[in-house]
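Only one protein chain is missing from this complex, and each of the others stays in its spot.
Which chain is which? They are A and B, in the order written, and residues in each are numbered from 1.
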Amino acid sequence: MDDLVLQTITRILMPFIQVYGIFVIVNGHLSPGGGFAGGTILGASVILYALTFNVGAAEDLYPDDLAEAVESSSVLIFVLVGLFAILMGANFLTNIGIFPSPETGTLFTGGFVTPLTLAIGVKVASTVITLFTHLFGEKKP
Amino acid sequence: MNDPTVHIPVIVICTSLIGAFLAPVLGKYRPALVGLMARLIAPVNALLLVILLRYVDAGETFHYYMGGWAPPWGIALSVDYLAIYVALIIHLVSAVILLYAKDDLFGEVRGDLHRWYYTLFLLLVAAMTALAFSHDFFNIFVFTEIATIAACALIAIKPKKECIEASFKYLILSTVGSGFILLALALIYMVTGHFNLTLVAQNMGAAAEAYPLNIMVSLALLIVGFGVKSALFPLHVWLPDAHSSAPSPSSAVLSGLVVKIYAVVLIRIILTVFGGEVLAAAPIADMILIIASVAIIAGSLFALAQTDIKLLLAFSTVAQVGYIYMGISLLSETGTMGGLVHIFNHALMKTLLFLAAGAIIHQTGLRKISDLDGIAKRMPITMAVFSVGALSMVGIPGFNGFISKMYLATGAFDAGKPVFILVILMSSLLNGLYYLPIVVRAFLGTNAEEGKFAKDELPLSMTFPLVILGLACIYFGLLPGSLLELVRKAAHYLIAV
Partner (left out) sequence: MNIISGLIQNYFYFASIVIFLIGTHVMLTHSNLIKKIMGMNIMETGIFLFVVSIGYIRGGSAPIVPIDGRGVRFINPLPSALILTGIVVGVSLTAFALSLVIELYKYYGTTDSDEIMEMRRRER
């Protein structure tokens, strides 16, 4: 698809969509939202890019190798954060007392919730993009 | 709770998960290491579970709270004998299957997909272990789904159209099953207000009195939902295709473990959550008993008609799942023990048979039973081990299949329903009718090439697991003491609550 209007509007819209996605992710513990919702919004911006330019361009923007590494490592981060609590002598995924949690209303109020939400967000965004490019490009999964 | 042993259930689940997600990255740069890692994880986990078992033996069973949050807020894992027993089976059997998979995969799965195969396998193992330990409807739902997707993908990874088709069929039917399960959970949550199994069980009496319809409908939905996934007889239609077309290691894990996990979860929910009052209000146990009997007979009859060796084994699984349901719905101590022992024994036997069939296919490419004349001359070890599995299936004394059948028969007698002994005897006869001809044909077949017994040309990584499983079948047939001790405790957990 080669349409100047669409491409220009996509160029303008993409940063806004991505900033909104990041906002939803990092605000996950303070307001409704979080990794799943924010990650999908982030992924949707790249899908928009793929639709208006072409799927190959999106694959160049976000190659498969990177996707594999990102998806694996974000799950590993989640598990390792959980295991870290065991190392400190508490139960799996213990938050209070292990991770610092400053006063209400700041970014890291939730202790490990913000980093974990970030990991989920990145993972979901990556998965949405790879699902789209693989199904659209009909590559072998 | 300061003893590090209490964390073992979580660590076991986590190591499998870590392995699953390391595999694709590791496999890209060091393909040789992935298989090694997968083969290390399962035995190490089994060892950890044995340590946990010792710990529980010394003290008592406990609940593990994620993040230190007690229910109703937190997620609980129930560390009881049933869970440890099932988790041990999962890790022991999958360790053997992974050993076997090393060389077999080269014939069945494209080389660049091997790392994904290990990812899916370890993910499936993690999900099944989590299902065994879960004490929470939420987690049961989530891990059921993970296990379903991983199991479907393990079938579809083989690039043949039968596999894709079987996987699609499995996926669609499982989705209907999961939909039913989710609906049932919603109905239970509606009237009890909890997802934690203990809290739901506490509120069940009052809820059943006030809203009997909700409870009954949710029970029916649960039985259908998990029945589809565990291939309870009339809902088994997806199983034969899926289990026979998959790569042999996948067939073994699907038939030996996955199907039973759902049965265990269903039974745990029915017996510990719904409990005696609801079971007394409706003849649930009797209904399952009758369905299971039909499953045993019908599965065996279908198997009798098969000409493909893996299809035969798949239909035999339908019958064997019936045994497990039958044993537990007898509601007597020995009957429950029989059902639980059969989970272990069948996992051994069916894994053995599927792997042996896989070895035959790997070596000769033959799948038709009529082509197997004199195959034992070419593959004596494989066929000897296959015979052990077949004799176990029939229930010859001295093999492990006999132990479970004996307990099932005693259980039926104890429960005052001796008619089911007849079902067991009849199915043993049918098992003999379709398993023994294969053995006879393989050893005494006429159109075999002339000559003496040759040595199997299988790699050691394929014969070793087979021999291990064969020896285990005989060992647990002759000296089942320690196994029965553990099973008795697990059965007490089910009956007492």
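Just so we're on the same page, a contact is a pair of C-beta atoms (placed from the backbone, for glycine too) under 8 Å apart; a residue touches a chain by one contact, two chains touch by 3 or more.
Given the structure is predicted, the values throughout are model-derived calculations rather than measurements.
From the options B:133, B:195 or B:386, the residue with contact to the chain not on display is B:195. Contact with the undisplayed chain is limited, among B:119, B:167 or B:387, to B:167. Residues 138, 141-142, 145, 149, 152-153, 156, 161, 164-165, 167-168, 171-172, 175-176, 178-179, 182-183, 185-186, 189-190, 195 of subunit B touch the missing chain (whole complex, contact as defined above).
One chain of the complex is left out; on subunit A, the residues touching it are 30-32, 36, 104-105, 124, 131, 134-135, 138, 141.
The rule is short, and it goes like this: only the chains that are shown with their structure count from here on.
Partner subunit B is touched in their complex by these residues of subunit A: 65, 68-69, 71-73, 75-76, 79-80, 82-83, 85-86, 89-96. Those residues of subunit B lying in contact with subunit A across their complex are 1-2, 4, 7, 10-11, 14, 17-18, 21-22, 24-25, 28, 64-68.
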